[in-house]
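Please read the structure below before turning to the comments.
Note that one protein chain of the assembly has been removed; the remaining protein chains are unaltered in position.
Our next item is subunit A:
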Amino acid sequence: MAEDSAGLPSNYQFWMQKLSVWTQASTLETQRDICLHLPQFQEFLRRMYETLKEMDSNAIIERFPTICQLLAKSCWSPFILAYDESPKILIWCLCCLIKKDPQNSRESKLNSWTRRLLSHIVSTSRFDIKEVGLFNQVLGYAPTDYYPGLLKNMVLSLVSELRENHLNGFSSQRRMSPERVRSLSRICVPLLTLPDFEPLVEALLTYHGHEPQEVLCPEFFDAVNEAFLLKKISLPTSAILCLWLRHLPSLENTMLHLLEKLISSERNSLRRIKCFMKDSLLPEAAACHPAIFRVVDEIFRSALLETDGAPEVLAGLQVFTRCFVEALEKENKQLKFALKTYFPYASPALVMVLLQHPKDIPQGLWHQSLKHISEMLKEIVEDHGSYGGPFESWFLFVHFGGWADITAEQLLMSEAEAEPPEALLWLLAFSCSPGAGHQQRARTMVEVKTVLGCLTKLFRSPALSARDLQAAAGENLGGDPRPPACQQLVRRLLLHFLLWAPGGHTIAREVITLEQASLNFMVAVTVCSYFGAQENKICYCFHFFPYYLP
């Protein structure tokens, strides 16, 4: 509170100046300025209210002598009055000025001034249309009956004008000039969140004039995107698609918003991530247009690089890809665009295999698919082929999270005495540390083989204990501490063991407590890969993980 009131005076001056400029002229520049500042001004009003409500009206006048001017100027601006919650907050501020029983003429005057202003905001107003007032009076209609209907009619008429323009082109009788469309988009910025306004927003977003350059003003796109992200407006996917295709910053903002949600929220479960993803409309839009997929993909790539492969981002990428593939399949049986437009840097054969959902392949054939994937990747990575370095291959592979987990599962379920297939070991090692050199990877593979040896023995043992498991996972050659990447891999195997071993869930809690908490997010990541039927089983096993599972 202390820092707020310190900041308030300087803010106050800033906004007083702004308001003076805004009320003096109504040029395009001032309109743009107002539109840009509406959200911040609303925040300022909110903070003012928090301060004012604790004070008596005399104290308010003493502390803020020009408060009346500030409030009056705000009330005379239709932009401010139309925007979001600003009129409500202005009313609250004005209420703070009213005195229950004024003691002297000065207080009386303040009261009546404030009352007039309040009345102006809600009741009578200079915004009224003169010729209509008398008409409604005789008919017995109040402005509350009339204005919503008028607004709706105006919106509909503007929508039909925009559509007419679109259809008839040059031969339209009521052609809207580009200037008028632009000005309309600017005017709509404060009005987006009003009820019944969505048709106009949609009509503007899908409006295609005949001019080569963009006709709508950028503030409009920004405002629509903000409103959409904050769920203050709901638009069909086709309109959002137009928004993102016409205005790249909106798409980028949406991605940033999503990443923020993924990273900052601690309680992220599979279902929630999928919910965010579907709500954001990103997968659907990406399925409709490869350009959007490419941008989203790029941002995920950058995010992974910046955060050194943070599991939250990885989870986001995997959920996105899964939703994207689902959307593609829903769209049509064959792709409108070649796979190469979505994954231009990857081997098409590899992409085709990876795109398959494991549950579409009979379980007995998983081994074969995995071997195939492993061979293809190995070839690309070790031969430094034309498909980019190890990171690119790894990035492609982790899009489709399911495969890494199936690899682990297959390895665990294999026969206790049999040699685990090299191809699968390689794949698992690669998925955990793509950057490792040839020798390092070989060492890892040997390590894992040993651990697997113990685990597969325990897999079918009737009586499991947490200690046994820990012993199996903890051993290593020569007693040296394992490199972190290798340790992560072992933990992952442990996790899969707990999931799939017949007695695994009984000792799960104990094992988790013994191991580090970093196991937790891996649960979410793992679970990401298995959508559908198996979700219930996992939920049952880990029902005591309130944080990460539904």
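Here are a few things to note about the model shown:
Here is the rule we go by: contacts are C-beta pairs under 8 Å (C-beta built on N, C-alpha and C of every residue); 3 or more make two chains touch, one makes a residue touch a chain; residues count from 1.
Here, contacts and distances are computed from a predicted model.
According to its UniProt record, the chain left out of view corresponds to "Fanconi anemia group F protein" among "AP-4 complex subunit epsilon", "Alpha-1,3-glucosyltransferase", "Fanconi anemia group F protein" or "Transcription and mRNA export factor ENY2". Here the missing chain is touched by one residue of A:I91, A:V325 or A:M413, and it is A:I91.
Residue A:L158 is the one among A:L158, A:L259, A:L282 or A:L489 that touches the chain not shown. Touching the missing chain, out of A:Q137, A:S234, A:S302 or A:S461, is residue A:Q137.
Summary of contacts with the chain left out: across A:S123, A:S234, A:S302 or A:Q368, the touching residue is A:S123. Contact with the chain not shown here comes from a single listed residue; of A:N111, A:S369, A:S414 or A:Q440, that residue is A:N111. Within the complete assembly, residues 49, 53, 78-79, 81-85, 87-88, 91-92, 95, 98-102, 108, 111-112, 115-116, 118-119, 121-125, 127-129, 131-132, 134-151, 153-158, 174, 180, 183-184, 187, 190-191, 194-195, 197 of subunit A touch the chain that is not shown.
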